[in-house]
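One structure is given here, and the rest of the page talks about it.
For this depiction, one protein chain was excluded, whereas all remaining protein chains were kept in their positions.
Showing chain A:
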Amino acid sequence: MGLEQKLGDMGIVTTSLEKAVNWARSNAIWPMLFGLACCAIEMMSTQASRYDLSRFGMELMRASPRQSDLMIVAGRVSRKMAPVLRNLYDQMPDPKWVIAMGDCASCGGVFNNYAIVQGVDEIVPVDVYVAGCPPRPETLIDGIMKLQEKIRHEPLRKWQ
């Protein structure tokens, strides 16, 4: 029995601050424009004509980590690239999320060798893993929707 039941229809919706903040956050996640390998091409397809990621409030890919909320690790991360990737992650302002796109970013994929980091979760915390080599744009969109779902249920907390 909230306020609106007592006072009648006043055109007011009551909710908790947490829900309102999460609703806003989940619908305007700006990804970082950061492509590594093959998956980056599918990420471009997701952005472009047929799949059009702007339907999810994510049309604005920022080339600078300082203005982005989401890092989509699109492709294999080599050992030379790993410190750079971590550096970029550290530069992103909180709250921030990471999607490991594709098998290479999730677990090393077909490249179980000296050069490739066996899963990007060894260097940054990952929120959603998207399978596929490379994942279809629909799969990436599904991963993004899963992330939105996750954000909507996040408790408010103090970011470091």
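For this structure, a couple of remarks:
Operating definition for what follows: a contact is a pair of C-beta atoms (placed from the backbone, for glycine too) under 8 Å apart; a residue touches a chain by one contact, two chains touch by 3 or more; residues count from 1.
The criterion applied here is as follows: contacts and distances are computed from a predicted model.
Hidden chain, UniProt protein name from the list "Polymerase/histidinol phosphatase N-terminal domain-containing protein", "NADH-quinone oxidoreductase subunit D", "Phenylacetate-CoA oxygenase subunit PaaC" or "Septum site-determining protein MinD": "NADH-quinone oxidoreductase subunit D". Remark: the omitted chain is touched by one listed residue; of A:Ala28, A:Val84 or A:Ala131 this is A:Val84.
Interface note for the absent chain: among A:Ala28, A:Ile41 or A:Ala131, the touching residue is A:Ile41. One chain of the complex is left out; on chain A, the residues touching it are 33-38, 40-42, 44-45, 48-50, 63, 65, 75-76, 78-84, 86-88, 110-119, 121-126, 133-134, 136.
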